[in-house]
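Heads up, one of the protein chains got dropped from this complex, but the rest are sitting where they should.
The first chain written gets the first letter, and so on, giving A, B and C; residue counts start at 1 in each chain.
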Amino acid sequence: MLRYAAIQNLVSTMDLFNFNNGREGYYGEYGGTFLPEILHSTIEELKAEFRKAKDDPTFWQEFMELMQSYSGRPTPVTHLTNLSNKLGGAQIFVKREDLNHTGSHKINNVMGQGLLVKRMGKTRVIAETGAGQHGYATATMAARFGFDSKIYMGAVDVARQRPNVFWMENMGSEVVAVTDGQQTLKDAINECLRDWVTNMDNTHYVLGTACGPHPFPEMVSWFQSIIGREARDQILQAAGKLPDRVFACVGGGSNAIGLFQGFMEDKSTELVGCEAGGFGPGKGNHAARLAYKDASVGVAQGMKTYFLQNDDGNMLHTHSVAAGLDYIGVNPVLVHLWEQERVRFEAVTDAQVTEALKLTMRTEGLIPALESSHGFAQAILEAEQMSKDEVVLINMSGRGDKDIFTIADALGDEHWKQFIRQKSSEYGPE
Amino acid sequence: MLRYAAIQNLVSTMDLFNFNNGREGYYGEYGGTFLPEILHSTIEELKAEFRKAKDDPTFWQEFMELMQSYSGRPTPVTHLTNLSNKLGGAQIFVKREDLNHTGSHKINNVMGQGLLVKRMGKTRVIAETGAGQHGYATATMAARFGFDSKIYMGAVDVARQRPNVFWMENMGSEVVAVTDGQQTLKDAINECLRDWVTNMDNTHYVLGTACGPHPFPEMVSWFQSIIGREARDQILQAAGKLPDRVFACVGGGSNAIGLFQGFMEDKSTELVGCEAGGFGPGKGNHAARLAYKDASVGVAQGMKTYFLQNDDGNMLHTHSVAAGLDYIGVNPVLVHLWEQERVRFEAVTDAQVTEALKLTMRTEGLIPALESSHGFAQAILEAEQMSKDEVVLINMSGRGDKDIFTIADALGDEHWKQFIRQKSSEYGPE
Amino acid sequence: MALNNYLAERKQALASTKRPAMIMTHVVCGYPSFDDNWKELEIMQSYGVDLVELQFPFSEPSADGPLFVKANQEAIENGVHVEDCFAFMKKVTDHFSFKVIMMGYYNTVFKTGHKRFLQRLKDAGASGFILPDLPVEEAGELHDIAAELELAPIVLMTPTNSDQRLAQLAEAADGFIYTVARKGVTGSNTDMNSEVSQFIDRCRQHTELPLAVGFGVSEAKDVAFIGQHADIAVIGTAALKAWEHGKEQALSEFFEQLLG
Partner (left out) sequence: MALNNYLAERKQALASTKRPAMIMTHVVCGYPSFDDNWKELEIMQSYGVDLVELQFPFSEPSADGPLFVKANQEAIENGVHVEDCFAFMKKVTDHFSFKVIMMGYYNTVFKTGHKRFLQRLKDAGASGFILPDLPVEEAGELHDIAAELELAPIVLMTPTNSDQRLAQLAEAADGFIYTVARKGVTGSNTDMNSEVSQFIDRCRQHTELPLAVGFGVSEAKDVAFIGQHADIAVIGTAALKAWEHGKEQALSEFFEQLLG
């Protein structure tokens, strides 16, 4: 294996993706393209199209206009004055990706890929989804672009995320419940790869996070960089200075890299990735690939990165209250930045997340998604210890109101249970 | 009663609210302030504060900044190219109030009133809610401003809108199930008035639509005019011309008057209010106060306007698939504009609404709220008959994903029922 | 006006009794039934009440408390129409010696038509009307017609009114003035304290008309208190509560402790 010489501590976004210091698609020793040979030409076509788009300033312009007119960008940065005062520490600001159409940052990536699909002349898209947000966004994109679409979703997730399935189907997507493996996100990814190796001629695989084979990590990072580009200007305007720390939850790692890119060259800004601590450390209890010590480097689902796996290289079960964070692997770009000590990783437990969510709802009238609440929890913990003239920025990657079933369960809400019982009895038996 | 001489057909927004031609708070013969004497000084205080705010350009500035940084305004105008092509008629554009924080236009009014409450030095707010969107928005505003809050909601609505209740409670509001009358919106309004006559010293009643006693219709219209102000510039930019017709659903009439104000002086733009046709004409079957012939002028809930009432002046039952449209009365400003033939009124049945919703989801990836879908349905009907170079604009007053229980029921989705049955059995008996 | 004379006489008559104030009671037409109403009125008559409010049920009784809300609602559900209320009122005024005031919400009047409604009220023998959701600004035409028909438009004064407003209200009033002893809706108890008396005294500065005091009168000491500061004690919810609790017997006992 090529060992990647550590570069200087200040990693710039340009450095990250110019690959002059390493091999294309590699971030330090992480990344790469590990796919069946049959997809070689498909990936080459995608890389070429992506490269052309990236070099074409009108493409980014088209992307921005689409995101503006369809998804409501730019999303604002909100100053959480109440929460800041209550904690008595740093000033807390939030980047509001929850205000996107479909309710999360996932749409940024999906609409960008939609434009590429149009350029490639393909007519069908497939996507994996765990929490359902990416599938929901993809179904939306497919409806808007007029593509056929099939969404693969682990059967366990289909059962627990029915609301998202309902909308995907109503927007015209076929949702396939994957019954292999753990019947969750990683299995849906495998199933997408199987579809793709069969239908690559007319089909694009819309990967939902900055993982998978190159060029996906780079491509998803690029589309998501719209978050950081906006946020840097906005926070300078709103806070009058750069943030001292930036927090984002890390599932696959797309919202985090999206925001972090805005501050990559700002040495004084510390970047903090917040992983799913679940029940706490210990294999099978969580999905913290970097913050805990239970993961190791491996190669799966198209990329080399840290995975929660056993000594045979078989993947472990993961757990998080947030369905969007319980992925076995992690964005290889972030792993590299972590090794370079440019990004700090922390794990947040389910219990901490629930508390942070409750506090945020009550003090600010915001309902962060359970995923995003991981960033809130860590920021709240740290802000309290910081001084009043310091500034932290949290990525609110999505809104929580679509998670009502999960959140009601997490909060143990009795009225809710009663409501469901009653609805069920209204519907009568099958 | 003072009879109001018909003014010229072109009604300008300034004319509407300067009251030079009539009495303060009157629009033609509609409006007024019909409240118990004990609220006289409270309403005077509110009128004065509102007048000051309206005359103070920094207030609107503050309001706009709040809406920008907290709610993500301006909301975009989206061109529905697919739907337009499919119908083969007018170009359809949509004003995206669904992208607001909390998912509907209700937040515009609520945040504006929140600023007024702060100015008045009050510390507690109350609100009625039917569909729950206004209550949800008010609970959000109260959390953000640090007010105590109590939301009154008909017991029938509490039962069918539990998701909204769940979020309101979690944001710290007390939700009171009103068991009087029909146990719906109008009864919640009565209950708010009862609370207000008791607690007016520290309490502001955040009325949710452009109804009720003066100055509410004017005030709510003013805050909601942010929609029309933005939309006019945006449609000129996006379509290169003014819209030929503008469509908005009309419950109480706040989103409609909000958008219409932007085009009041544009003679060539026809304004169309879309009411709940429910099961069709016939008393008790619908909530169409103007489009059908079942309503008559009356005085209730603080104002004089058209009500669905019987010969004794007692209110009728109403019906609509959209909980936010089944109100007995209607915005007096709109009634006046209707008499002036400045606004056309149409009724849309439940069945039409469901079809329009399905079509919009599939062709554009948008999920309008059932309320907003009334505007879509009427616009779709008319656009088909219009020419390709004509332009229509629809107000998407809210997003439908919060209505999942109602929409799933309206669409008769079997998977959804199965999911609910299963959830219920997971929860076990009480 | 007839009502003014009546109240002046009744007030004079009071001097020769132990009763501290005149009494106005309240009945919701058709609740629980017109028969019950009649029995209530017979008891009220036997205790010599001076005035009775007959409430016309309305579907949106937003100034009423829970008990009257329920009464309005059930009366409507039982099929009570405006027509029936007028017929009942006529029967009552023909039979009893107390004076009757229509009480209700403005929409009932508006829907029938100002002129037509007041004429029918006159024909049914009423002496006046109380419309708690009709502010004086909106009452001009109605009050003009009332004056012609010699019906008293009863105006409310409240603790939140400024002196200026009280003066304005006084100007519009006739018959007597209904002073609202506290904020809130009907049906909850009011502490008869110095705050209330100061408020009544404030009202008195603006009018010569008799002052009625609601809400929340339920005990003899309340009536005594009212007698010291005003003219008419209004008995609303407490009487209905008694009736609901034990019909004739309970209602008689209630009046016995209050006025006996």
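We adopt the following convention: contacts are C-beta pairs under 8 Å (C-beta built on N, C-alpha and C of every residue); 3 or more make two chains touch, one makes a residue touch a chain.
Bear in mind the structure is a predicted one, so any value in this text is a computation, not a measurement.
Enquirer: For the unseen chain, which displayed partners does it touch in the full complex?
Expert: A
Enquirer: Can you say which of A:N18, A:Q61, A:Q237 or A:N314 touches the chain missing from this structure?
Expert: A:N314
Enquirer: Looking at A:K47, A:H134, A:K150 or A:K186, which makes contact with the chain not pictured?
Expert: A:K186
Enquirer: From the listed residues A:T42, A:T318, A:Q352 or A:N395, report the one that touches the chain absent from this view.
Expert: Touches the omitted chain: A:T42.
Enquirer: Which residue among A:S84, A:Q301, A:T354 or A:Q378 touches the omitted chain?
Expert: Within the whole complex, the residue contacting the unshown chain is A:Q301.
Enquirer: Touching residues of chain A against the unshown chain: what are they?
Expert: Counting over the whole complex, chain A touches the hidden chain at residues 1, 32-42, 180-181, 186, 189-190, 193-194, 197-201, 296-302, 304, 307, 309, 311-315.
One rule holds for everything that comes next: only the chains that are shown with their structure count from here on.
Enquirer: Leaving chain B out, group the remaining chains by who still touches whom.
Expert: Without chain B, the chains split into A | C.
Enquirer: From chain A, which chain is the farthest off, judged by mean CA positions?
Expert: Checked the centroid distances; the maximum from chain A is C.
Enquirer: Taking each chain's centre as the mean of its C-alpha atoms, which one lies nearest the mean of all protein C-alpha atoms here?
Expert: B
Enquirer: Based only on mean CA positions, could you tell me how far chain A sits from chain C in angstrom?
Expert: 67
Enquirer: How many angstrom lie between the centres of chain A and chain B, each centre taken as the mean Cα position?
Expert: 35
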